[in-house]
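Worksheet: the structure to be examined is printed underneath.
Heads up, one of the protein chains got dropped from this complex, but the rest are sitting where they should.
Here the chain labels run A and B in written order, and each chain numbers its own residues starting at 1.
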Amino acid sequence: MADVVVRFENLVKIFSEGTKREVRAVDDFSLSVERGDLVTLLGPSGCGKTTSLRILAGFENATTGNVYIDEQRVNDVPPQRRNTAMVFQSYGLFPHMTVMENVAYGLKVKHVPKRAILKRVTDVLNLVGLEGLEKRSVGKLSGGQQQRVALCRAIITEPKVLLFDEPLSNLDAKLRKGTREQIRRIQQDLGITSLYVTHDQAEAMSISDWIAVMNEGRLQQLGNAEEIYAQPANRFVAGFIGEANLLSAKVSAATSDSVRVQVLGTELDVVQAGDAFSTGEDVEIVVRPEAVDLVDPAQGDVDATIGFSHYTGSIVLYSLVLSDETRMSVQVANPLERGFLNTDQRIGLRFHRRSLHVLPLESG
Amino acid sequence: MARGEALGLTLLLVVGLAVVGLGADTLTIYTAFDADQAQVYIEAFEASHPEIDVEWVRLSSGEVYTRLLAEASNPQASLWFGGSNTSHIAAAKAGLLAPYKESLAWQYIAPQFRDPNGLWIGLYVGYIGFVSNTEFLTEAGVDAPTSWQDLLKPEFTGEITIAYAFASGTAYTTLAGMLTAIGSSEPGFDDDDKVYVAAFNEQVGQYNSSGSAAATMVGLGEFGVGCVFSHDIVKKAISKGYPVVMTFPEEGTSYEIGGMALIKDGPQPELAKIFYDWAMSKEAQDLYKDFYRLPLNPEAELAEGSVRATDVNVLPVDLVWYGDNKDTMLDQWSEITGEY
Partner (left out) sequence: MKLDAYRRELGGEVRRLVRDPVLLGIVGVTFLLLAIFIVFPLIKVVQNSLWTRGAFEPRYFLEFFQKTYYWRPLVNSLIVGALVSLCGTLVAFIFAYGIARTDIPGKGIFRIIAMMPIVSPPFLIALAAILLLGNHGVITEALHLDWDIYGLSGLVLTETLAYFPIAFMILEGVLSKIDPSIEEAALDMGASKLRTFLTVTLPLAVPGIASAMLLVFIRSLEDFGNPMVIQGRFRVLTVAIYHAAVGRYNLPLGATLAIFMLLPTLMIFVVQKYYVARRSYVTVTGKPSGIGLKTTERRIKIPILVAMLLLTGGILLMYGVVLFGSFTKLWGYDNSLTLANYRYVFAVGGQYIWDTLKIALIATPIGGLLSIMIAYLVVRKRFVGRGAMEFTSMLNFAVPGVVVGIGYVLAFNTPPIQLTGTALIIILVFIFRRMPVGIRDGIAQLQQIDPAIEEASSSLGAGFFRTFTRVTLPLVAPAFLSGLVYIFVRCMTAISAVIFVVSAGWQLLTVALLYEVDQANLAAAAAYGYVIIGIVLSAIVLMRFVVGKLFKGNLTPLGGE
């Protein structure tokens, strides 16, 4: 039996219900989080991820549906009694207190004796590399330091669930990478069950055990990073995680371990379980930009013409025009070595069979 | 206990203590004397009775009456000291006073200066006079008024000041005088009285709440003519050196008895009686000299320049009737003047 720490059950949240400005922020959302896992809610702004997190924390109330922590229903429990701790996007540090006072706050609430507090604060500050800064006023810290203080303040209380509300969005790019690794390392070392919210898919993919992709209040797909990237459940997930080209195709044959499709005048065998598809069905093929090799014309599966290119240093991204006048993007690594292609040049495409993914056609 | 809680508790304690306040040997009185006069009299009492602390509020006599009405179920004061006795009469009729026939003064006070049932007693007597600003008279080219009818002269339109009849004993006494002098001398509003009062109302530039304020205002020159008790005119205008002249109506003027009474069910009845007796003594009534009042204790001294009964014509005003019927009189007065 799985050890489930957090469970959302058919969560619905409607704002301004019954008025003209009614908004369905969360729509029948269900999710279980197992002990020790870091699960990320990933999606664009307005998808319901932050709202769900805040409902778990107790800062918002569910319209319908239930929230369980350790299988206890917590819908009506006030936030201070839920045994969760949150790291906020704006950190939420107490500006009139020092680092020590901020971090010790949760322990003071529990009436932990002074000597024990001192030791635990020192330990946790060491953990994030902020030793020696106990007496500093938090207003005098850099953004990265403030973020780490917020982290310390949350984990020191040993909550059942640690909640992260886009904690890195206020940091610059370089800092973000280092800090997220630190967060993940600490989370794993301490084994704290965590729920993490972000719109940055690279961040989600690099630190999560599981990713729940959300859009318009609904769960789109739950899986680990590889599953989400390689086998997106629908068009939205495919497009949100990384770049995706969608090519129209028709199924000519489907077996339990491969699907043969007709696309752009040629036939491809895609390595994928084909039980869900039927012959003659219209489908879409997800082709990642890096899943194509560029070769001489007539040497590949299909031909195309180079449209325009974006060079960003380590890769060059070509926009190609296909035989049916549609466009797709193809990425080539290390062009300095491989050479650059010119606009209007004719080129051949060879698809990586195992990297393609077939999706049923969605309406709209 | 956290700092916050301790602070809150302390605050609560402070408030509680403040509310409890003082008790002890304190006598609470309402006085209709002007504050500066009351101060003198009361401090004199406290000087000769150091064990008693007096707390007093100054209200005009009309206001004392209404305060007693408001507090009837829980009187806050024990003694009513001063003020025109028409209010005392009304209060007696309303059952708000306590009798005190055992007072020494009861024996020497003439019967017209005390309530037959002992519910109030007279401290002093005063006569209503007219005070006029001499500079105004010169500019307006008119003589000081010497009759009630004179007050209706066009030169005085908007130039007269007097208190509201309901707020001040002075004004109510003046009204009683008008009603007696004009038309029939039967008490109450007859048709001539109504015409007169309506016309007089047009002459008034400003009504105020305090009876003697008119004297000061006329002295200052804010208004030309006022109707005030003679002792107030002397004290507040003449003795101060303002350019004023005092006159009396030839037909006769109204008078008041300044009264004192025990408040029924007051919190300190015994202390009140001590004050009561003191207030009627020569020692206390000698003080009236400084304020030009006429004491009713026959042994007390009189001030120089005080007006005596022989100097002035007095109207046969039925004070008792006017005291008994104060509420209806004031209603009718409100109807006519539009003030209430």
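Keep this in mind: a contact is a pair of C-beta atoms (placed from the backbone, for glycine too) under 8 Å apart; a residue touches a chain by one contact, two chains touch by 3 or more.
All values reported here derive from a predicted model rather than from experimental measurement.
Novice: From the list B:217, B:234, B:260 or B:317, which touches the chain that is not on show?
Specialist: Hidden-chain contact among the options goes to B:217.
Novice: Considering the complete complex, identify which of A:6, A:42 or A:57 is in touch with the unshown chain.
Specialist: Of the candidates A:6, A:42 or A:57, A:57 is in touch with the missing chain.
Novice: Extract the touching residues of chain A with respect to the undisplayed chain.
Specialist: Answer for chain A: residues 14, 17-18, 57-59, 61, 63-64, 75-81, 84-86, 88-96, 105-106, 109-110, 137-139, 146, 150, 153-154, 157, 163, 170 touch the chain left out.
Novice: Applying the definition given at the start, please give the residues of chain B touching the unseen chain.
Specialist: Spelled out for chain B, the touching residues are 2-4, 11, 14-15, 18-19, 21, 28-30, 34-36, 39, 55-58, 62-63, 65-66, 69-71, 73-74, 76-77, 158, 164, 166-167, 204-210, 212-214, 216-217, 219-223, 240-243, 330, 334, 338-340.
Quick note on the criterion: only the chains that are shown with their structure count from here on.
Novice: Taking each chain's centre as its mean C-alpha position, how far apart are chain A and chain B in Å?
Specialist: Computed value for the inter-centroid distance: 88 Å.
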